[in-house]
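Shown here: the complex without one of its protein chains, the others still in place.
Letters A and B mark the chains in the order given here, with residues in each chain numbered from 1 onward.
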Amino acid sequence: MPSLLDRWQQLKRDRRVVWAAYIALALLLVALPFVTDWAFGRTWVRIAAFVLLYVMLALGLNIVVGYAGLLDLGYVAFFAVGAYFYALLASPHFDVHLPFWLLLPLGAAFACVFGVLLGAPTLRLRGDYLAIVTLGFGEIIRIFLVNLNAPVNITNGPQGINLIDPVRLGDFSLAQTHSLLGASFPAVYNYYYLFLVLTLAVVFVSLRLEDSRIGRAWVAIREDEVAAAATGINTRNVKLLAFAMGASFGGVSGGLFSGFQGFVSPESFTIIESVMILCMVVLGGMGHIPGVILGTVLLVVLPEALRHLGPWQQALFGRVLADPADLRLLVFGLALILVMMLRPSGLWPSSTRRREFAAKGEEARHGKQSVYDAAR
Amino acid sequence: MVRRHLLSVGMGLVAAAFLAACGREAPPPPPASKAEAPKPPPEIVVKLGSVAPLTGPQAHLGKDNDNGARLAVAEINARGLMIGGAKAKFELLSEDDQADPKTGTIVAQKLVDARVAGVIGHLNSGTTIPASKIYNDAGIPQISPSATNPKYTEQGYKGAFRVMANDVQQGKVLGEYAVARLGARKIAIIDDRTAYGQGLADEFEKAAKASGANIVGREYTSDKATDFRAILTNVKARKPDLVFYGGMDAQAGPMVAQMKTLAVKAKFLAGDGAQSPEFIKLAGPAAEGVVASSPGLPLDKMPGGKGFTERYTAKYGQIQIYAPFAYDAAVTLVEAMQKANSTEPAKYLPELARISRQGVTGPIAFDGKGDLRNGPITLYVVKSGKWDALETVGGEAAAPAAAPAAQKK
Partner (left out) sequence: MDIFLQQLINGLVLGAIYALVALGYTMVYGILGLINFAHGEVVMIGAMVALSVIQMLVASGIALPGPVIAALGLLAAMPVCMALGYGIERVAYRPLRGAPRLAALITAIGMSILLQNAAMIIWGRQYHSFPALLPATPHQFAGATINDLQIFIVLLAAAAMLVLLYLVHRTRLGRAMRATSENPEIAGLMGVNINTVISITFVVGSALAAVAGVMISAYYGVAHYFMGFMLGLKAFTAAVLGGIGNLAGAMLGGLLLGIIESLGAGYIGDLTGGFLGSHYQDVFAFLVLILVLVFRPSGLLGERVAERS
């Protein structure tokens, strides 16, 4: 085992190997729709598209929770704001049909404003108090979406908004099947590629932020707000910036969700959704981009893969012992518990965090106000 | 090192499980149509999809729908059916959409991948509408047993049908009935802010106003609430003589019980969501005299209705609400296939559009949009702990309706 690890470390230092790995990954991502469609069916292309959508969401929340250490339980609000922004301005509802290239940045900016508005009153709050207030904001946004159909019909209430324009870039509509070089690209593929490009952009921004001045300010606040303030960091602005950045990522993915689904209604934006996105961030290893992506992939794919519990039982025991619909979420809950028990700092935490955690384990035995590590 | 080891084992397991999962699905069986070759094999397998929330707060209704369709398929298989010269064996693929629009589309795509010949579902309008786009793109007909949002059939999709009156149809009947037959002058309306409850309540309000009633209050709750005392106190202050509730039995039951403890002396009227045995159990003695509607004819008056109730109850226990409608949806799909002598969606879809048959819930025929054509709506009252049919409104023109006008655009 150690020798293998050493070899791995050596390999990682070799730039050629790193490049080869990146190229292989890129090829895999480009070929993914074709491979999954061929091997498992088009459902999995759709699931892959949703994975990308959620990666954007999870990376957005990662800025707030992972970098800045602000526990946000209402993150889905920004997803909702982005989705409704797109839906209202590109559908027969108001008969406004703005182009996609304009709506996406505007939606991000709009969500960003919301991020600041909702972030501002919470600046003094910490930990669980912050969590409950953000949860409240998330619910407030949802309640307004449900109810703003009277006296003036803005959101069309619980009925939702239908027939939203598909994403269109110039004359190129993503909702149609296109063919290129003899291969045909159905709508789902087109969306997958669009999401892929934007996800890569979000990953890039996240990476750059991580190592920037702001990124380090966020980490400083997460570790110790008082010390951070003492070193001259304007904690108020930096925290607001975290909320704003996170919200704008949510806004982008919301707009994409609208265009992809063609229909939005308030039931897509419940508190459970917020909790799931938080799980994605923490399960993978918060603050660490590859970890967050891994967590997202697992949590989106697992419930879908678990639909096959029936066939598995058939294969294992020769008959179906328990209704797969009964077991699916049960196993999902169990998986959450097991992963956290075996890997408390996430499946793929950053190396610094792993070191910290090893030290924290010691520290916990040396006395803290709480048996759980209160700083996280 | 131990941790690292555990991780690799864990990841390996997950990966293996995942691969196994996908592997299962790998070879999509040949489409049923291939079986219609000149020399017909003795048996073809026809897949039907059934989608409803099987987990979450609405799981009891979802399972009910699923069982309704399951019973239909079991019975059709037991009878044995020849389609296109081959013996057709129907297989029901049940999926859980968790009442979540996103999961709804994933599941829809899954059924399309599995090459189902038709779909029974979904339960909620919120999942039915986005999923209908996917079925439509694949040319697969879909009959919802319970989605009542008018928008579902207004999208211009040829294969989108429902065997349930939509909000407009039912709300209108209820509104007129409240005023004309129950003599309501001052009406308070409560809804649960779901697509179903709000849609029905809005249509009810329009119809009641048009009939000359006065809406004295509009209150709101949620589909997860259990305490209605605050809004009921408001209602009481307005002294209505009728309270209309747009929502499901799980709320309507406790609501009626709480009305009694608060001494609100008004009649209670609700839609099909509350017309269930569950409602009577939850409301207890307060249920007496409550009136609710349900699309279709009374089950025990239908030719196959009584038998249906017995067979269903014997197999799956009590009917919640929509099982008979899911049953009808499944049988209707199969009957259209039989008429077209094909399980190919493109071939039997025209037959489905102009079908005219007697289901267990009433006559089934579709209008140009895919809505139930002039479906009858029956009103029921709770009398000594049981739903008793009061009267049936509309529904004469349904039987001989196979006119060419019935064809979909």
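By our rule, a contact is a pair of C-beta atoms (placed from the backbone, for glycine too) under 8 Å apart; a residue touches a chain by one contact, two chains touch by 3 or more.
Only a predicted model underlies this, so the values are computations on that prediction, with no experimental measurement involved.
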- line: The one of B:Lys133, B:Lys151, B:Arg218 or B:Arg373 in touch with the missing chain is B:Arg218
Identified contact with the non-displayed chain, of A:Pro99, A:Gly136 or A:Pro311: A:Gly136
- request: Pick out which of A:Ala39, A:Leu200 or A:Leu329 touches the chain that's been left out of the picture.
  value: A:Leu329
Option touching the unshown chain, where B:Asn77, B:Asn136, B:Ser211 or B:Asn234 are the choices: B:Asn234
- prompt: When the complex is taken as a whole, what residues of chain A touch the one chain not shown?
  reply: 65, 71, 121, 124-129, 131-133, 135-137, 139-140, 143-144, 146-147, 151, 224-226, 271, 275, 278-279, 282-283, 286, 322, 326-327, 329-330, 332-337, 340-341, 344-346, 357, 360-361, 363-376
Field: For chain B, residues in touch with the removed chain
entry: 54-57, 59-60, 62-63, 193, 218-221, 224-227, 229-231, 233-234, 236-237, 249-250, 253-254, 257, 261-263, 278, 281-282, 284, 318, 320
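Keep in mind that, in the parts below, only the chains that are shown with their structure count from here on.
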Message: For chain A versus chain B, what separation do you get between their C-alpha means, in angstrom?
response: 33
- line: Contacts from chain A onto chain B in the complex sit at residues 1-2, 39-44, 46-47, 50, 146-147, 149, 157-160, 162-163, 187-188, 257, 261-265, 267-268, 298, 301-302, 304-308, 311-312, 315, 325-326, 328-329, 338-339, 342-343, 347
Parts of chain B lying in touch with chain A, wherever the complex brings them together: 1, 3-7, 10-11, 14, 17-18, 20-22, 24-26, 28, 54-55, 94-96, 99-102, 105-106, 109-110, 112-114, 124-126, 129-130, 133, 137, 149, 151, 155, 193-195, 197-199, 220
